[in-house]
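For this view, one protein chain was removed and the others were kept in their places.
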């Protein structure tokens, strides 16, 4: 975690305030250069103007937790936005670093020693600010990835309505514990939303199950029962049946069917629907 | 100072009556919502808290629950500590076994609560009292 940067220097704050327009011009130009024109100049200028204002407030007389907090929040917001816009973390941090050169230029060609000392302090402050953008950039990217993974999970595991009162979850691929849990929760929710009393969990497309996954399936069947619904598991392949038996998992009071079709037929029969083939002449 | 991460926010609830057990559930629910636990995880934590608060009242002769919302850099969660100065539990391992009760309960409270949370610590000393600390993290 980055340390909360504190840098009180009302004199530099004053310098920045007095030269605000020129600073903003130069800073925006630098940043636009390193972002290779992928952002509108006005947008960059607006962001930087806000940032500059907050930096001044944080260094100025009367700076306190609120002003530094605002600066931090602003930086975090900015890097989150950059992360979502697919900028690189270095590009995001460079936007902040760029102010150093701009301020250094303000000080003239041969500043006094004391002024330089001040500038170094300011420079360390900017480094810390850049670190904050780096941290929040990384966090924001992580969130983007998590969100995408979740969306994928949702997409890859649909809960479909087969018939009035019967929903099905066709599971495909490798089942891990987390995914099974998400799907099963979604299925139970669908039972409530659609008022369905039967759920078919079809695992024809599943290559393997482990103990945890098998346990999740069993618990889901038990939870559905408590809610007033019945689950049927269909498409258990021989290898999976073998695994379940070898693992010593109690599957005995769970209704299983060979295929999704058999499971649907079972659910329909149980809910009082009869399917008959019409005599030939009426077709 | 630039505002860092919010520190743990705590609330203490005395457990001396059935109504207090209800209050513990409510405080834990709000903390779980604040820590952004999913609905299922909220329910698991509230149920565990209900079991443990009842144990504090019935077996421990009353005590308190300290509810903390934990906000860390990368995760958030809720920690609840139940403590009493009651008789203590002579054989904690056995007490944690499903179905074991010294009274006429189902004996599911302790073992069940442990399954419902991510972290579970039981400290007890005969004649001194019992403390159970549970934590649930947002997934």
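Letters A and B mark the chains in the order given here, with residues in each chain numbered from 1 onward.
Just so it is clear, a contact is a pair of C-beta atoms (placed from the backbone, for glycine too) under 8 Å apart; a residue touches a chain by one contact, two chains touch by 3 or more.
Operating definition for what follows: contacts and distances are computed from a predicted model.
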Looking only at "RsbT antagonist protein RsbS", "(2Fe-2S)-binding protein", "DRTGG domain-containing protein" or "Cytochrome P450", the name UniProt gives the absent chain is "RsbT antagonist protein RsbS"
Residue of A:195, A:238 or A:279 in touch with the missing chain, whole complex considered = A:195
Residue among B:30, B:47, B:66 or B:85 that touches the chain left out of view | B:47
Return the single residue from B:12, B:98 or B:118 that touches the missing chain.
-> B:98
Which chain B residues touch the hidden chain?
-> 18-19, 21-22, 25-26, 29, 39-40, 42-44, 46-47, 50-51, 54, 98, 105-106, 108-109, 111-112, 115-116
Across the whole complex, the chain not displayed is touched by chain A residues 185, 188-189, 191-192, 195-197, 219, 222-229
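Going forward, only the chains that are shown with their structure count from here on.
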How many Å are there between the centre of chain A and the centre of chain B, using C-alpha atoms for each centre?
-> 30
